[in-house]
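Below is a slice of the complex: some chains, not all, each in place.
For clarity, chains are labelled A and B in written order, and residue numbers in each chain start from 1.
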Amino acid sequence: MEDRYTKGLKNLEKIHPEASKLLMENLKDIAPDLGRFVVEFPYGDVYGRTGLDLKSREIATVAALTAMGDTKPELKDHIKGALNVGCNRNEVIEVIIQMAVYAGFPRAINGINAAKEVFEELDKNK
Amino acid sequence: MEDRYTKGLKNLEKIHPEASKLLMENLKDIAPDLGRFVVEFPYGDVYGRTGLDLKSREIATVAALTAMGDTKPELKDHIKGALNVGCNRNEVIEVIIQMAVYAGFPRAINGINAAKEVFEELDKNK
């Protein structure tokens, strides 16, 4: 068990270190096991797999969350994650624009607004 | 106008040539303009853009359609498209498995079933 958790923490550290600390902190009192599951399953079991590079994994996640449309906080975390594993800002924007085709313009526009907020936060903290 | 259409057709030819012929054939009598829009906007305007390679674009689309869950015919077309622009089968499977995290196991399992059908069709036609 420890192994999956440790592996998951390492992947989280590479992908979005601050976001994951906040998430764990947030879940700690109310649903600590959900926090542990997030480390173990998505980051330990799935992101730890070979066969697809981390950059492609984050592109897939940004695409899916933009298309689902109702998960802005997680979309923002994964936009940061995408940048942290090697996407440039333009690539993130392209993924989101492309979602206009598959999930409609409103969700693409809302995704761009999420990216805008992330980029502004990053620029402010530089 | 011709220009976007021509550019779109070229991109469609690279990504999923048979699927697009079937789609156009299918839309021809009932909604030919939707067929034209498909060529012009997604394939002419969006897939024709620089800034993101075609392989990443197809990874994004496979992810989004798996997560949306109700668009199996289009998911199957884009699984083929992903293979046509340089993904291997394993990468496609990895993208779909990852969607268990973001859109739940049922949609990931259904996405794998779509991939299975595509791979079987491709193997039969070899």
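By definition in this document, contacts are C-beta pairs under 8 Å (C-beta built on N, C-alpha and C of every residue); 3 or more make two chains touch, one makes a residue touch a chain.
Computed from a prediction, not measured in an experiment: that's the story for all the values here.
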Assembly size in copies, with 2 chains present:
6
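Throughout what follows, only the chains that are shown with their structure count from here on.
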Mind checking the centre-to-centre distance between chain A and chain B? Centres are C-alpha means, answer in whole Å.
23
Show me the residue ranges of chain B that touch chain A in the complex, using the header's touch definition.
41-42, 46-47, 49, 51-52, 56-57, 59-68, 74, 90-91, 93-95, 97-103
